[in-house]
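For this view, one protein chain was removed and the others were kept in their places.
Moving on to chain A:
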Amino acid sequence: MSLSDSWDVLVLGLVLGSLYAVIAIGYTLVYGVLQLLNFAHSEVFMAGGFGGVIALTIFEPAVDPSGMQSVVYVLLGIAAGAVLGGVIAFGLEKAAYRPLRRRNAPRLVFLITAIGASFFLYNLAGKLFGRYPIAMPSMYENKTVFTLFGTSVSVTQLLIVGAALVMLVAVDVIVNRTKLGSGIRAVAQDPEVAALMGVDIDKVVSRTFVLGGLLGGVAGFLFGTNLQVEYTMGFLPGITAFAAAVLGGIGNVRGAVLGGLLLGVVEAFTVEIWSDAWRYVGAFAVLVLVLMFRPTGLLGERVGRTA
């Protein structure tokens, strides 16, 4: 493998990794406030992909969109993905998790609910929109934008990394600087005391889900633009992103970003060195190795109460 080849793979890995990072934030935020492994987040991601497809099918792009048109369509897709992702995440919290929180269900019950909701949602999507891959309507000509050390970077790759960067910065600001963010951090540290201090836990939890859902939805749209949309598209990226969140230190937003990028790169190199068939082995091997030596992840947990 020559040096320029490794550059190619590194770019591929960073593109993939920035998607994982955005999904992983959804897991890590929810884990922070509820200590819940939200299995159904992969379906939020899937819903984002379908949101993009639905919106772009309604407002059919012109045959060869270019310039401003492309920008409008991309923004439309991102907005649709975010909205559907957010709605699904909101509905999930309302319908499935809130009744459980009301009665203090143990964590395994939450997990099984999440698994059930995940099964329900992805099969419902398969039923409604067909169980086959759907190509995202073309929004722009996917040409090479620039060449970096001999590696060509396409519009889609640039779009994914750019959108991911914007979202990551936005989340970091939201979590660290805003009122909602201090609510999220307070609930993550100690829900009872947070409630005593006047934090409306229900609202914070609900908004955390929506925030994670918006990110997951946009990630789903971007993923669908890069490949295609299918009702089962959420599962493997979902568990990889969860692994990324754990790898970086669960509950820790910056850790999730680091873990996502790392697993994306590891995955790309696994595919390059080995073969596509072993895609997910590298990521999990890295996860197990890291957890053996740093049980709380690379940057450490930020969960208030450690069990």
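Everything that follows uses one rule, which is that contacts are C-beta pairs under 8 Å (C-beta built on N, C-alpha and C of every residue); 3 or more make two chains touch, one makes a residue touch a chain; residues count from 1.
One rule holds in what follows: contacts and distances are computed from a predicted model.
*Asks:* Name the chain not shown, per its UniProt record: "Amino acid/amide ABC transporter membrane protein 2, HAAT family", "TonB-dependent receptor", "Metallophosphoesterase" or "Protocatechuate 3,4-dioxygenase subunit beta"?
*Replies:* Checked against "Amino acid/amide ABC transporter membrane protein 2, HAAT family", "TonB-dependent receptor", "Metallophosphoesterase" or "Protocatechuate 3,4-dioxygenase subunit beta": the hidden chain maps to "Amino acid/amide ABC transporter membrane protein 2, HAAT family".
*Asks:* If the hidden chain were put back, which of A:S6, A:Q69 or A:N123 would touch it?
*Replies:* In the complete complex, the chain left out is touched by residue A:N123.
*Asks:* For the chain that's not shown, point to the residue among A:G85, A:P191, A:G224 or A:G260 touching it.
*Replies:* A:P191
*Asks:* To test your reading of the contact rule: which positions on chain A touch the chain that is missing from view?
*Replies:* 33-37, 53-54, 57, 91, 95-97, 99-113, 115-121, 123-124, 126-132, 134, 187, 190-192, 195, 201, 205, 235, 239, 242-243, 246, 275, 277-278, 280-281, 283-285, 287-288, 291-292, 295, 305-307
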